[in-house]
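Just dropping this structure here.
A single protein chain has been removed from this complex, and every other one stays in its place.
Up next is subunit A:
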Amino acid sequence: MLKPAQTVADTEASAVFRGTAMPWFFLLPSLIILAVFIYLPALQTLRLAAFKANLILGTERFVGVQNVTELLLSPAYRQVALQTLIFMVLTVSLGLLFSLSLAWLASRPVRGSKYYRLLLIYPYALSPAIAGTLWLFMFNPEIGVVNQILGSLFNVKPRWLDDPMLAFGLVVVAAIWKGLAYNIVFYLASIQNLPGDVMEAAEIDGATPAQVFWRVAFPLLTPITFFLVFTNIISALFDSFALTDILTRGGPYFQNAGITTFLVYQLYQDGFVNFKSGVAAAQAALMLLLVAFITYMQFKVGEKRVHYGS
């Protein structure tokens, strides 16, 4: 993984071509795109957060930190933040647990393991929007296959998308399912790069398969696990938008807000449905802090705790 301070120095050592304009000619396209479409909007977001603004009407009124304080005091927004956190913790932990178990199983030298691997990773090609579409149809209360089976077996037809707890559970399971293939790809790759002789030695010394996994393999897999924890946190925060937008539309309503309304969904709602641009920008500013914190932790934890084997 990236170690910024070190890498710039590494880069300097090998400089061979001369010229002061040349490097900028190569860099400028990227830098212009980043400046115009990333850094400018980021600054504009911070500015807008201090206004009561409506981009459609073009109105703006300076309110300082009022948007942020209103958000932090709002029971609905707090609920959305808490829901997002629970969703994130559940999908990341369970998702990685299942992915690692499946990748480990598929790495065992059984006949046909290459087909198992292929069948486990091809859903990588699925988008969150497609995932939402498939699950919406499967869990349709009247014509969905799940209720048709449950109805004929147990004579129950749960209203999956109307009941808050069921809807939340459904979104969690769908998100875990969607993420499996990506995680399995990385775990499979890492498991295959494990030093086989070390594990063999452990087995010869009489370690049980469980001991080989927990004492030898698992510690060697911590770097990839940390990498996946962070990429999964990011995708729980952002990729969940398409899934929830199609599957539940943020609902059903529970206490102060839709139970499957997560941070990005709320931002979208306030910005593009309610047209409260300033409030949405304030949410974006809070999310920027969150992402910055997550990235910072990634470097911090990555440097300190991760055991980079080999």
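In this section, contacts are C-beta pairs under 8 Å (C-beta built on N, C-alpha and C of every residue); 3 or more make two chains touch, one makes a residue touch a chain; residues count from 1.
Heads up, the rule we're going with is that contacts and distances are computed from a predicted model.
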Per UniProt record, name of the chain withheld from view ["Phosphoribosylformylglycinamidine synthase subunit PurS", "DNA modification/repair radical SAM protein", "4Fe-4S dicluster protein" or "Glycerol-3-phosphate ABC transporter permease"]: "Glycerol-3-phosphate ABC transporter permease"
Given A:T84, A:S190 or A:N232, the one touching the chain that is not displayed: A:S190
Residue among A:A106, A:V171 or A:A236 touching the omitted chain: A:A106
Interface with the unshown chain - residue positions in subunit A: 2, 4, 7-8, 10-12, 14-17, 19-20, 22-24, 26-27, 29-31, 33-42, 44-45, 48, 55, 102, 104-111, 113-114, 116-131, 133-138, 142-143, 145, 148-149, 152, 177, 180-181, 185-186, 188-194, 196-197, 199-200, 203, 209, 212-213, 217, 224, 234, 237-238, 241-242, 245-246, 264, 267-268, 271-272, 277, 280-281, 284, 287-288, 291-292, 295
